[in-house]
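Submitted below is the structure of interest, expressed as structure tokens.
Removed from the display is one protein chain of the complex; every other protein chain stays in position.
The block that comes next holds subunit A.
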Amino acid sequence: MALLETQGLTAFYGDFQALFGVDITLDAGETVAIIGANGAGKSTLMRSMSGMIANAAGQVRFEGREIGALPAPDVMALGIAMVPEGRKLFPSLSVEENLLIGRYGRATAGAWSLQTVYDLFPVLKERRNSPGTALSGGQQQMVAIGRALMSNPKVLLCDEISLGLAPVIIRDIYAAFPRIRAEGASIVIVEQDIGQALKVADRLYCMMEGRVTLSGTPASVGRDEIHAAYFGAHTA
């Protein structure tokens, strides 16, 4: 049984239909990358899985249970934590408070705590009393990831974590993923930046215009196929 899966998922972004019958699965312990161009429906898929928006048709199942109609706080309490697009730190909260609020709805004991998050991203410990929004973009992204880890989630959803960051910073952030995996979280990564995502992913889905156009393992899928699925045109 898949840990998290969608079946025939259809959802709207405002009045615009963003997903047309999307099927994806995430098995326990797996890291799955969902790649695609801007507007492919990746973020809508993430928002459906996290309970931020309700799906119009189809199902989202977590541990075999239908969760498509649950609001975000209920989904979070089950163990699905999201790193939202744009990081979305709380400006009124310090770095440490931003981390602590990550376990408000699910204070499950586990590998992740303030201490282990600071071990993972040592720079955050130095800045722990600064307002979250006073940090650089990369450091803010570390806070957003740490905040999601604080609830010791079973599934970590990462929405466009490399967006707007310098390549060297993106490498630093992705360097944390082996440790996050090792502590037991299953991960869904949504990216426009294919390079880093494919390095950490076991499997990938490529999306275009609200549909999955390609899936497979990074080893089995060629660059040209990804290009075709990504842009909708054969470049070879």
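Basically, a contact is a pair of C-beta atoms (placed from the backbone, for glycine too) under 8 Å apart; a residue touches a chain by one contact, two chains touch by 3 or more; residues count from 1.
As a working rule, contacts and distances are computed from a predicted model.
Hidden chain, UniProt protein name from the list "4Fe-4S dicluster domain-containing protein", "Branched-chain amino acid ABC transporter permease", "Dihydroxyacetone kinase subunit DhaL" or "FAD-dependent oxidoreductase": "Branched-chain amino acid ABC transporter permease".
Residue A:97 is the one among A:23, A:97, A:209 or A:225 that touches the chain not shown.
Only one residue from A:77, A:123 or A:163 touches the chain missing from this view: A:77. Of the listed positions A:151, A:196 or A:215, the one in contact with the omitted chain in the full complex is A:151. Touching residues on subunit A toward the chain that is not drawn are 50-52, 71-73, 76-77, 81-82, 84, 88, 90-93, 97, 100-102, 104-106, 147, 151.
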